[in-house]
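One structure is given below, encoded as structure tokens.
A single protein chain has been omitted; all remaining protein chains appear in their positions.
Labels A, B and C are assigned to the chains in the order they are written; within every chain, residues are numbered from 1.
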Amino acid sequence: MASFLINTLGLPAWLAWTITATVSAALILNVMAVGALVFIWAERKIAARIQDRLGPTRTGGKFGWLQSVADGIKLLAKEDLMPEGADGLLFRIAPYVSFCASFAAFIALPFAFDFVGQRLNVGVFYVVAVLGLEVFGVILAGYASASKWSLFGAMREAAQVVSYEVPLGMCVVVPVMLAGSMDLVTIAEKQAGWFTNWYLFHDPFTFVIFWVYFTCAVASVNRAPFDLAEAESELVAGFHTEYSGLRWSFFFMAEYGSMFLVSALASVLFLGGWNGPVPIASLLGLSEGTGDTAGYLVRLVGCLNLILKSTLGVVVMMWVRWTLPRLRIDQVMTTCLKYCTPIAAVMFAGAMLWSFFLPGGLVGIAGRRILSRPAGEIREGWLKGPGGRGRDVVSSRPITEAAMMPAPLHSDDGRRVSR
Amino acid sequence: MMPSTLLGPASLLGPTSLLGFVAGGGTACGFAMVPLAAVNWHGLFFLAFAVVACVMAVAVVLADNVVRMAFYLVLSLGATAGLFFLAGAEFVGAMQLMIYVGGTLVLLVFGVMLTAQAPFVSIKTATGDRVLAGIVAASLLAVLLQAAFSVHAWREPGRFPGDTGGVVEPMSTPLGMALVGVRVDDPSPGLAQENGGGNGDGSGGAAAGGRSGYLLPFEIVSVHLLVVLVGAAYLARAKRRRSSRELSEAAR
Amino acid sequence: MNPLVDPVGVVHYLVVGAVLFTAGIVCMAVKRNALGVLMGIELVLNGANVNFVAFGSPVLRADAGPLAIDGPVIALFVIVLAAAEAAVALAITLNFYNNHSTVDVDRADELKG
Partner (left out) sequence: MDEPGGISRGSLLEDPRLDDQRIIEFDVRTDEMLVNMGPQHPSTHGVLRLVLRTDGEIVSEVEPHIGYLHRCAEKIGENLTHRQWIPYTDRMDYLAAMNMNLGWALAVEKLMRHRVSERARHLRVLIAELGRISSHLVGMGAYGLDLGTFSPFLYAFREREKILDLFEEACGARLTYSYITVGGLTADLPPGWLLKCEQFLDQFEPVIQEYHALLTTNAIFVKRTAGIGVLPREMAIDYGCSGPVLRGSGVDQDMRRDGESIYTAMYDGYAFEVAVMKNGHYPRDHAYPPVPSDAVLGDCWHRFFVRMLEVVQSMDLVRQAIDRYSACKEPLGEPLKLTEKMPAGDAYLETECPKGQMGFYVVSDGTAIPWRARARSSSFSNLSVLSELCRGCLIADVPAIVGSLDIVMGEIDR
């Protein structure tokens, strides 16, 4: 798009890039905002169905499609209150901090092969790190509200999220290890093909660790049964007790955005990303590279695939929320430190040993390397890696940029350059 | 071509164009001094991040409220992470976000907890101290800037990120290898042989070359972290015990 | 030298690093709040980090050479050690608060605990 603007319209480069970046940012923002609207509606309907009710039925037609929009308008029109004694600056800025963190994490999230705001070499790491910043807004809100309930909520959130980052990180590392890359695009590409290639089914350890990841993800985005920070029966509304109107809705957009994000991350890391369970495209002889329109369609289907999987994750979170009671803070910490962390550590070690000793998977022993194709490649890549050459600036030998990469990255980078 | 670049436009921009756009909000677009067509993106975002980092650092100094100080500090550190991304050190940037900013988060929590009582929220600095500090700061800054500008090689303009052919060089893999003791840029001949052998573990050749890997420092740091963890837990342990002598005295 | 037009070079980063470093030093010097002093230390380390990354960045200089790895690695070590340092410093602050009921470092003028 930028090159189109530069070459065809003759815009200055910086303007072209500004426009391009704005469009991308707007698209991601749309994913988040519209996603939040849809998810809030879905949450109402799902909760209603679980509770033997109907949920919204009138606003905007039969299924209450426009209920979220109506809510949004109501929130916009609501008075924005700030308690006396609050720290004005921090109180005002806190919801946006939360929202920005959630939003910024979307930048590195690939929706399909090339549908990514910014492909980052350290994508996984970046997403987890930025997601962890969301707690920041919550703490600021809790402190700045000058309310004891808010403070309780903030402190709980801080303890919980900081603790859960440990097992979450350990879970995330496993697919990174298997793929040999922290690039989300690469990780998802490694799982192309039939659903048996998904890391969920890579080995028993990854299967277990997916559920650990999901638990930790639910905890780190503050959803029931880990929604201690806003536990309405204990802390009134926790950190957002004093918020109203638009600022309050920003907290909610951040929450739903994060929910979608961790689900999407789970899809990319464990459920094959944009690859469907059946590689229809490649069976039909299509790929991302064949032709503009066909490739675009393939990517579009992939995008739908990913959104579908993520939505499934979000729905499961809702299902859990409307079924289970809330844990107590000490039980939440016990779950994290006594169960999730050790399990994640053991599973990490197990997955490591598995991919070392059984790079071809169980079937691989039998001589058929259909399953877990990537693991073997990564090992080869690692062995080959040190033998590659350093960068040109030092050595007198001509060295290609790709040579310093492990083999798997090499190929896809090459593809990228060629495009 | 159009569809493929719809969402992936920024490969020429350096890694953080979008992040930069969000964070910087395009604040620096209004520089009227230079012809607009000549503006380059990298510099624009560098400016945005640099301004945020510096201004927030100064704000940390000027603020009195601990929680606000921590907030400014986080913004400053976050902007610095952006600078790291711009410099191509993506891994360091992400690390900075995760560990540094996360660590500051704990600082903030402590700030909140320790200053729940009003008197500690803001401990004012004497004006004389401020003036004195200002003088010292100015001279220190002058020295540092002079030093920075004194070396000619440092004043050379860098490359446009686009010069590398649009591919962001992946930094994390060589970094990780360096940490386990393997230098990918090591031209030592030993590696070539190993490569030919096909089953070398790669670590043997590192010592042969001039540049060493970081396996030992890495291990030391990990042990250090463990020690620090134990030490911090000890310092902030839950209870203190009376010695047996004191006990017997108390009993008498 | 204009960063808007020319490519950003090492010296630009050095200036940022210098400002952060100075701010940190001043922060350490003038803050009476122990946590403020701690934040000053973080700023100083961060300023140093900017320099490490700048010197090692192949984007900023053509002659980065082996520093392309050394710079980031050292920066990583600094970050990790800063985190460790923060943990210990916080523990000390906590102890200090317990003994003196304040976090004002000016009141820490006796050696016995």
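Going forward, a contact is a pair of C-beta atoms (placed from the backbone, for glycine too) under 8 Å apart; a residue touches a chain by one contact, two chains touch by 3 or more.
Please read all numbers here as calculations on a predicted model, not as lab measurements.
> Using the touch definition up top, pick the residue from A:50, A:146, A:337 or A:352 that touches the left-out chain.
Hidden-chain contact among the options goes to A:50.
> Among A:39, A:91, A:152 or A:296, which one is in touch with the chain left out?
Answering carefully, the residue with contact to the hidden chain is A:152.
> Among A:30, A:57 or A:331, which one is in touch with the chain left out?
Hidden-chain contact among the options goes to A:331.
> Thinking of the whole complex, not just what is shown, which of A:87, A:203 or A:227 touches the missing chain?
Among A:87, A:203 or A:227, only A:227 touches the chain that is not shown.
> Could you list which residues of chain A touch the chain missing from the display?
47, 50-53, 148-149, 152, 155-156, 224-225, 227-228, 231-236, 322-331
One rule holds for everything that comes next: only the chains that are shown with their structure count from here on.
> Whole-Å distance, chain B centre to chain C centre, using C-alpha means?
Here the centre of chain C sits 9 Å away from the centre of chain B.
> What is the distance, in whole Å, between the centres of chain A and chain C, each centre taken as the mean of its C-alpha atoms?
Here chain A and chain C have centroids separated by 31 Å.
> Roughly how many whole angstrom separate the Cα centroids of chain A and chain B?
For chain A versus chain B, the centre distance works out to 23 Å.
> Would you pick out the residues of chain A that each touch at least 2 other chains?
Only 390-391, 394 qualify.
> Any chance you could list the residues of chain C touching two or more other chains?
Only 58, 62-63, 66, 68 qualify.
> For the complex, give me every residue of chain B touching chain C.
Contacts found on chain B: 14, 28, 31, 33-34, 38-40, 42-44, 46-47, 50, 53-54, 57-58, 60-61, 66, 69-70, 73, 76-77, 80, 83-84, 86-89, 91-92, 95-96, 99-100, 103-104, 106-107, 110-111, 114-115, 120, 123-125, 129-130, 133-134, 136-137, 140-141, 144-145, 148-149, 153-161, 169, 171, 174-175, 178-179, 183-185, 211, 214, 217, 221, 224-225, 228-229, 231-233, 235-236.
> Can you tell me which positions in chain A touch chain B when the two form their complex?
Chain A reaches chain B through residues 1-4, 12-15, 17-18, 20-25, 27-28, 87, 89-90, 100, 103-104, 107, 111, 114-122, 125-126, 128-130, 132-133, 135-136, 139-140, 142-144, 151, 154-155, 158, 162, 165, 181-183, 292-293, 295-296, 299, 383-391, 394-395, 397, 401, 404-406, 409, 413, 416-417, 419.
> For the complex, give me every residue of chain B touching chain A.
1-13, 15-19, 21-23, 26, 29, 36-37, 39-41, 44, 65, 67-68, 71, 74, 78, 90-91, 93-95, 97-98, 101-102, 105-106, 108-109, 112-113, 116, 164-174, 177, 182-187, 191-192, 194-195, 198-200, 202, 205
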